[in-house]
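The excerpt is restricted to a subset of chains, each kept in its original location.
Labels for the chains are A and B, by order of writing; each one numbers its residues from 1.
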Amino acid sequence: MPQDHIISAKHLSRADIESVLDRAAEIAADPEAVADRHAGQLLGMLFFEPSTRTKMSFSAAMKRLGGDIVDMGPVDQSSVKKGESLADTVRVVEGYADALVMRHPLEGSAKMASEFVDVPLINAGDGAGQHPTQTLLDLYTIRESAGFSDLTVGIMGDLKYGRTVHSLAHALTTFDAQQHFVSPESLKLPRGVRYDLHEAGASMREHTELEEVLDSLDVLYVTRIQAERFPDEDEYRKVAGEYQIDAETLAAAKDDLVVMHPLPRVDEIAPDVDETDHARYFEQAHNGVPVRMALLDLILEGNL
Amino acid sequence: MPQDHIISAKHLSRADIESVLDRAAEIAADPEAVADRHAGQLLGMLFFEPSTRTKMSFSAAMKRLGGDIVDMGPVDQSSVKKGESLADTVRVVEGYADALVMRHPLEGSAKMASEFVDVPLINAGDGAGQHPTQTLLDLYTIRESAGFSDLTVGIMGDLKYGRTVHSLAHALTTFDAQQHFVSPESLKLPRGVRYDLHEAGASMREHTELEEVLDSLDVLYVTRIQAERFPDEDEYRKVAGEYQIDAETLAAAKDDLVVMHPLPRVDEIAPDVDETDHARYFEQAHNGVPVRMALLDLILEGNL
């Protein structure tokens, strides 16, 4: 039975995505039912780059399934320092585990690594490339809180560099969502991404002001605008300030607007939003556990 | 059922402390009885500051109860580096675990963090603030080796900055112990601590020489005098040397004197003391496991 690697959300069909989300919902409704399901199985963790929430969340997911992890530890502690190639490292580590999760700073590294191993490999972020489980947990959060039917989503912030945003936009296109992209001129969707979305039949518009679309949105997905994208601090402060939201901003939104953020946030969402019913970003982070449990379960069983 | 956080030993009543120590004694006597008690439960580890013994001991405790841990890892590897607030970090991580243990360099951080989470949070040290499980394992060691009845305790070393000492002195006051504080003039108990102990009805005296009280002690609790408290190296060497003990020093003590130390030690206790029956500091460190098992068990069951 050939094992499937999970490298990119784009390679997952709508049916694949739905089977992960359905399984996640089942698991969230009755976690006890899977508490011993993968007892004795090990997930190898290869984080060549720091991560808090992704790593902890995969770790919790595997353990909630009754399994356990074996962790390579930080790179400065590893034999990678001795000049070992990525291909060699993954071929050694696959002997210690039943599946691998890998984060690596280089785009394309997950695909390359997956070609050397027989156990399933999940990409947990490869530089500016893909991070498919983030997309899956975003979709799960949207489905659970707003549903996919007749859905209008606003995506705001850094749309040029944010990898989570491009994957999410592709997946939302599959689910026929109406999409509004809100960003400063200098951080608009890259031309290639826009073209691909159009080709895929996306229903989409671009904006520079949130006010233009806020009252039509079911979901507002906010991302961080990073200072290092700007030539100077003043320019950054000016632009970033226009894409921050607070409870007052949201007064103009639908009552059941769902506000999401991949976290960590800095100033993009003011703390007073946390107290509102709109805030779903912590729930979104917590959804990483059932979604990753579902993915691990399906992969370890060869059902994806 | 509201979950209790464990922030400070001062907030634990004598009854609370006794229920932890009783449970620890039960567990130490029959660890097999609890080996599966918390199977499937996860303890989130948030160590914003290095720790060896506290972290390993909590980890061992949770695993000896059949549970497991999810570890944030070192801070330089975490999203804290990306500027995330402590309040956000704990609200994310609580979704991965059934309880949290946190160490943080800032005094008051554990209390603040606990106000943002619904799962129980245990303070494993917040800077110069509190470290309640250290106090509990100290008390357990004293109870098991000397008993609380008609107890005389000497506490020696750095009484000014040592957080473990202040918590311990407060708890011993609750148990009606006679306390002798032995330190150089420059490292005496802070005025505020002394005042609070008097108010709480402590039976206490201060000394600059161990010889004045050694032969009356049931327990001698030694702490480290740190070089960085002194203006120069010579001054440090001179003072520290007067508060070191060795087997010869202890010849003047009761036969059943119990010598304790929170560890790590440097020169405060000479290696020749290790061979004597007085030495209980390794046993004290080992007691961290049953005491933390007891605390975790009571908290996860909502019994504290």
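One rule holds for everything that comes next: a residue touches a chain if its C-beta (ideal position, glycine included) is under 8 Å from a C-beta of that chain, and two chains touch if they have at least 3 such contacts.
Quantities reported herein were computed from a predicted structural model and do not represent experimental measurements.
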Complete complex - number of sequence copies, 2 represented: 3
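Simple rule for what comes next: only the chains that are shown with their structure count from here on.
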Approximate Å spacing (C-alpha centroids) for the pair subunit A, subunit B: 40
Residues on subunit B engaged by subunit A in the complex (per definition of touch): 39-40, 42, 44, 68, 70-74, 76-84, 87-89, 91-93, 95-97
Complex contacts: residues of subunit A adjacent to subunit B: 35, 50-53, 55-57, 59-60, 63-64, 66, 68, 74, 263-266, 271, 282-283, 285-286, 288-289
